[in-house]
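First up is the structure itself, then whatever we jot down about it.
A single protein chain has been removed from this complex, and every other one stays in its place.
Chains here go by letter, A, B and C, matching the order in which they are written, and residues are numbered from 1 within each.
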Amino acid sequence: MKPQTGDPVAPQIEADLKASFARQGLMRHLGAELIEARYGLARISLPFRPELTQQHGYFHAGGTSAVADSAGGYAAFTTFPENSSVLTVEFKINLINPAQGERLEALGRVVKAGRTLTICQLEVHACSGERRELIALGQQTLIRIEGGV
Amino acid sequence: MKPQTGDPVAPQIEADLKASFARQGLMRHLGAELIEARYGLARISLPFRPELTQQHGYFHAGGTSAVADSAGGYAAFTTFPENSSVLTVEFKINLINPAQGERLEALGRVVKAGRTLTICQLEVHACSGERRELIALGQQTLIRIEGGV
Amino acid sequence: MKPQTGDPVAPQIEADLKASFARQGLMRHLGAELIEARYGLARISLPFRPELTQQHGYFHAGGTSAVADSAGGYAAFTTFPENSSVLTVEFKINLINPAQGERLEALGRVVKAGRTLTICQLEVHACSGERRELIALGQQTLIRIEGGV
Partner (left out) sequence: MKPQTGDPVAPQIEADLKASFARQGLMRHLGAELIEARYGLARISLPFRPELTQQHGYFHAGGTSAVADSAGGYAAFTTFPENSSVLTVEFKINLINPAQGERLEALGRVVKAGRTLTICQLEVHACSGERRELIALGQQTLIRIEGGV
């Protein structure tokens, strides 16, 4: 049976994902954490730090984009056969509200899983306590590469 | 006379730019440096560090995008009247070659400077010694805000 | 009370929309029809004709994009005060499945209605009888202009 978006992933895939995330120097340097991975979905949390700001003290669009791009990459990866890896071909992101809050939460969601190309939607919310506000919206194209992780 | 792309900027604008760049926690955290600012042009250098990598040891697309976005923002800013600030509305970036080298160099170039919206082209090269390779190409929309820097 | 996405629009706005659509030479030339307009939503239908094809006999991406762009424009327009008009700043569209069917249906949906800029998500389905397939997905930035329609 074909897995559905949101289904749990196999333990091996989850382990591969976490190993891959741990090897990303940038995600560690930013303080990002992979907090959820399901079939076709990945969620990354990025707590606020002064090291992530732009000139007005909000989250810099570069950090917002970095976690959005990674969330899409991991979402795509969950739908791949073993021994595949993923590269971002391109993405587009609209920054629709000031990125202000205790943390950002980036969600990548696979819209089309093709043999070669995968398309994801990307959302980033700024979260403070119970408050969640959509601050960025994106669309991403990824390519599956045979071999490697 | 209307300034041309590539003209030197007034000392006050250059000072504003450098002050603004220095206030960007993320650019400092990544180790990025604003190395050139002319009318309608800005160039940022990002030396390689393990803290900037993705899972294969290349520059992470998130870092590449961050410096591309900032280069466009500063390029736009050079064309604004005093007491304006700039926000990224959206950008799109294609990652066209592996981002591998001693440093990245991001160039933002204003294509259309409007009263409200400014459009930039973004290029990122990977540089190692004399070798320069185009690794990313983008297009960005920015909005001018009255007041602030 | 603030209107919600999907609420009916005032008769005057609906009349303005239809008058505006009727003045679009391209939409008429393609055979497109504005079939639904609600607050923050617009839907356009484009029946198949050989005049809309690319070299393989499917709908040409240019026609798909044209109705997607227009659907977003009308969706944005429903949220504007009177005596405003709308221009597309930019859009990005992924063509994710072959555009094959009896007709295309383009949906524009406002994600963020700002004072100056409005952001829409765009979806295009190919429809044949009961079958609907998502064939394109886009994201669009629009600007509100005072005066005119």
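The working rule: contacts are C-beta pairs under 8 Å (C-beta built on N, C-alpha and C of every residue); 3 or more make two chains touch, one makes a residue touch a chain.
In this text the structure is predicted, and so the values were computed from the model without any measurement.
Checked against the hidden chain, the listed residues C:Ala37, C:Ala66 or C:Leu104 yield one contact partner: C:Ala66.
Listed for subunit C, the residues touching the missing chain in the whole complex are 20-21, 23-30, 49-56, 60-63, 65-67, 69-70, 85, 87-95, 148-149. Contact residues of subunit B toward the unshown chain are 92, 94, 96-97, 111-112, 114, 119, 121, 134, 137-139, 141.
By the touch definition given at the top, subunit A reaches the unshown chain through residues 89-90, 92, 116-117, 139, 141, 143.
Just so it is clear, only the chains that are shown with their structure count from here on.
Using the mean of the Cα atoms as each chain's centre, the chain most removed from subunit B is C.
Subunit A and subunit B have Cα centroids separated by 23 Å. Annotation: 29 Å between the Cα-based centres of subunit A and subunit C. Rounded to a whole number, the gap between the C-alpha centres of subunit B and subunit C is 33 angstrom. The multi-chain contact residues of subunit B, meaning those touching 2 or more other chains, are 89-90, 92.
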